[in-house]
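Removed from the display is one protein chain of the complex; every other protein chain stays in position.
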Amino acid sequence: MNGQYASLLIALPLISAFFVPLIKGLGKKAVKYYLVLITALQTGIAAWVFQEVYTTGKPIIVMAGAWRPPVGINLYIGHFAALFVLIVAVVSFLMAVFSIRAISVDPIDKYAMLFLLVMLGATGMIATGDIFNLFVFMEITAISAYALTAYNKTGEAAEASIKYIILGGIGSSFFLIGIALIYGSLGTLNMAQIAQLAGGMDATVAQVGLALIVFGLAVEAELFPLNAWAPDAYQAAPHPITAMFSAFVVKAGLYALARILYLMQAVSSWHSVLKLLIIMATLTVFVAEFAALRQKNVKRMIAYSSIAQIGLIGLAFALGTQSGVDAGVFHMVNHAIVKALLFLAVGHVAVSLGGAEMEKFEGLGKRMPLTAFAITVGAIAAVGIPLFNVFWSKLRILLATLGAGYSWAAAVVLIASVVEAVYYFRLIHTMWFAGEGERISEGLAVSLMLLFLAALVIVIGVYPDYAWSIAQKAGNDIFNVADYIKNVPLMGVGA
Amino acid sequence: MINELMIILFAPLIAGVVAWALDIKGIREAIGIIGAAIPLAYLVKLYPTIIENPIDYSITVSGFTLQFQLNTMSWYFAAVASLVGLAMAFGMAVTSRESYDWLFALMSFTGVLGVFLSQDFVGFFLLWELMTFASFMMVLRRNRHESLKYFVLSVIGAYAMLIAIGMLYAKTGALDFASIRQVLYMDAAMGTITTRETAIIFGLFLTAFGVKAGAVPLHVWAPGAYSETDQSYTAFFSGALSKAGAYGFLLLYILMGYKLYAAFGTFHNHLTFAYIIAWIGAITVVVASFLAVLQEDIRKLFAYSSVGQVGYILLAFGLGSTLGFAGGLFHVLSHAIFKGLFWLVTAAIILQTGKTQFKDMGGLAEKMPFTFAMGLIAVLSLAGIPPMAGFASKWLIYEAAISAHMPLVAGAIFLGSALAFAYVVRFLYAVWFGQRPSDLEDVKEAPLPLLIAMALLAIPNLVFGVAPGLVTQYINKILGGEVVGGDYYKLVTPTGTYNALLVTIALVIGLAIAGLVYIYGAKTRKIPVTNTYQSGNPVTEEFNLSIRRNFYKPLAEALEFWLKYSWDRFYERVAGMAEDFADSLRQAFYNGNVQSYSWYLAIVLLILALWGVL
Partner (left out) sequence: MISAYYFGAISLILIGLYAILVKKNVLKMLIGLSIMETGVNLLLVSVGYISGRSAPILSEGIGPNQAVDPIPQALVLTAIVIGVATTAMALSVAMIIYEKYGTLNVEEIRRLRG
């Protein structure tokens, strides 16, 4: 089949989003099922693209309007993008199903539109091959995310949203300045061409440009101390949206960060940027884990945990080694699964019991055993216990960190991991061994999704080889810039 | 060939998962016992093979090659663990009624076996973590505070190990034991790894293995964790799982011995690094034994006792001589069997009486004669009274300490033995003899599976006590030389000879004479209960020291100065500080004001600007 069909990944959610008002005429229920249908279709396309890319081993390059880059904007669906687009689609699908139960506030049609736009934005950020296009997709994601954060229309939701808007606004402004500087210096916006020309860039401009882009993306990627919006947004957003934030919205930002970082590795100040990122990422892990320690609200606690894990991925990417990037991608995949599981389960509890405070979780093992089991699996995995998926990626990241000579970073991360273990195990104890309660119905669809995700956690934990080989290929896609440049059919025009 | 090691390794785990998933009373227990019996059966079956050649097995997981090997040493440790594991399973069949317990008990069984069989650091770490996690879950169910104390210390240990592994990996480029050993052996001469790095790696490993072995000052988790779980499981926890720490120390010798010697040299004719280990062991023995004496709870007493006994093993390994290793290895076995037995006896007592404090016990020997007999064997073995396994191993350690010219360490062994005697006497009398509290009148003998479990551990105590040569000759094979001479009944070391058979015969004859005298010659005199004196003073409520209550209070008063300092309280304070720090950190940083958050962004921009200038 023609690879150009991959552009449906962008087109489908966009077009479908505009059809939502028409569907609304058929009733509220119809909108929710429409959402499920579209995300299912998207999953199908993403699965096809994934299969295509991994069997041929070649990236799919989609050229808009058949214009060859750098004149036309291209999509670059390599190993990483194919993998991650699939994750985006699958998580969106699961959350669309969850939305049927979890979302009761009106206007549901706006919710569906924004939902699709978040999915579109994240997909676009991952797939695009043009740096300004990246900015546009980032803003699509961000603005939809602002709106979805405020969707519940409570004071807290609005407060979280305004924080997100202000910080996100500052971040994206500086990101744009960075793009302007790079464009001013190189005269191109195509990522492959930027990589090609980066070595010849004026050192100061390159340094400032790269620093500003890293700064702007770090706000989206929740690196300390630019992540202050994140816990609030996670807590206040509707439950399915929180899971999406954690599973792919942040990661799209992180991916963009890593991609641009490695594209510009010819820049002379590259290593000092890496060092700065390592410090920020390590602090992210440390501060977030400690902040989670005595949280009373479980959703917020898991939000902090998610931020910490993102910091860990950031650390892996900032090492500047192949093994670090591979490990980071592997952790991204595992983290997406685990956090989707945890936020889904916690959101499910919050919907069923009317809140995510710690007291609500007392006796959960007796009230909602399956959900409690899912949370337990997720929590144990997040701590990094063997035979669960995160163990492997955490181990990889730590070995890579030590291999790169950053023993202090590894030590700090591990201290933070001890803290993480403490709060997760307190949660497990609260769920199973404290409090009593009557068993309540858990709902078939959510139960199935929880079981599916928990099974995935354990399967990857017991048999990590397949996931690891995929992660290696995807990591190579990011790390090996020479191949990236070679794969994009640039027209022979210079700046 | 392919899967024998895997069967040994994963049979318990799979049985645990199946038992947990089925959760049918009766079948659950049967599956658990079968799962626990398989490793022992296979190990016995493979015994003739591994004497000739080691069995290797390796699998590739997630890009790592996990290597396992059953050689003479790993067979020894695995066999000890499997024996205790089987006893545990029998014990749990009556003491535990939850599938949860079966899952995690058997999971930790797999973990322990894996730690012993692994020949590379990835598998070692993976199974080490699995073992820690599973044993933690056993405690979490019953006591959140103690379990977290255990887990936090264990995880700190595990992560220390991980950093050490990572550093070794970065230096040597290998993760398997054979290559690391080779590279470090070469490096001892070349010295590319600096002394400082070596010291850090050594310190990290010391922390990692010290936690698991319960070495002072990292022992504080042990009393709580050992008491706050199913007591049959504790038999395994204390008997086998703590040996993983001891095994780690041995591994340290195997992998890094030459390098450590080259880096640190010798101190008073001893290897400096070994000297440190020996003293850690000696201090552990003394401190833990003192604390054990002062306990009022049976479980706490044995917990501290267990810490102290593992201290003996460390001490023996720290002597650095082959005789020391032989003694240490023997003690691994004897500690596992006598302490396992003790915990099973404790499990039986708690199961039948529901009490744990000395003050609530008494006169149980008549009610639970078989359990009593088992307890007596354990007591004799622990106190180091011939002809029990405990004596033979302690004797070897003592001989080793003397021939290594470490009199102070030998003194620690001696003091530890004396204290051990003091606490087991109390256990013996307070629980089994004397007046029986009225609420223990209808106590019955422990159920059959528990008795089987006890017998399973009591028999080796006797057999290896009478014929210690069985063990020492195998240990000679591990160490690759005639370290301990003699035959089945006689041990010969450069400094002494111990003939177990002779001692046994003498003991039997002596006991027979004493028995005859007792039966035919003793006059009994009945006295009223109130006619009780201590040191010539009548008992008052203020100073009521019976063997069941505050028996060693005078000792506690004498040690008052030392008891003021407690590692436990120290760690609790550190943990409290960490929690307060966490609170103030998040309150200060995530203060809710978006303007402050904007300032963070501005500050980062400022740093970027300055960093660009600098």
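We just call them A and B in the order they show up, numbering each chain from 1.
Just so we're on the same page, contacts are C-beta pairs under 8 Å (C-beta built on N, C-alpha and C of every residue); 3 or more make two chains touch, one makes a residue touch a chain.
Please read all numbers here as calculations on a predicted model, not as lab measurements.
Among the chains on display, the ones the left-out chain touches in the entire complex are A, B. Considering the full assembly, A:Ala160 is the residue among A:Ile23, A:Ile38, A:Leu75 or A:Ala160 that touches the omitted chain. Among A:Ala11, A:Val105 or A:Ala180, only A:Ala180 touches the chain that is left out of the view.
Where chain A meets the chain that is not shown, the touching residues are 132, 135-136, 139, 143, 146-147, 150, 153-163, 165-166, 169-170, 172-173, 176-177, 179-181, 183-184, 187, 189, 231-232, 235-236, 291. In the full complex, chain B makes contact with the omitted chain through residues 586-587, 590-595, 598-599, 602.
Please note the rule applied: only the chains that are shown with their structure count from here on.
The centroid of the Cα atoms in chain A and the matching centroid in chain B are 44 Å apart. Those residues of chain A that touch chain B in the shared complex are 162-163, 166-167, 170-171, 174, 204, 207-208, 211-212, 215, 219, 225-226, 228-229, 231-232, 272, 276, 287, 290-291, 293-294, 380, 384-387, 391-392, 395-396, 398-399, 401-403, 405, 407, 410-411, 414-415, 417-419, 421-422, 425-426, 428-429, 432-433, 463-465, 467-468, 472.
Residues of chain B touching chain A in their complex: 60-63, 122, 125-127, 129-130, 133, 136, 140-141, 144, 147-148, 151-152, 155-156, 159, 162-163, 165-167, 169-170, 578-579, 581-583, 585-586, 589-590, 592, 594, 596-598, 600-601, 603-605, 608, 611-612.
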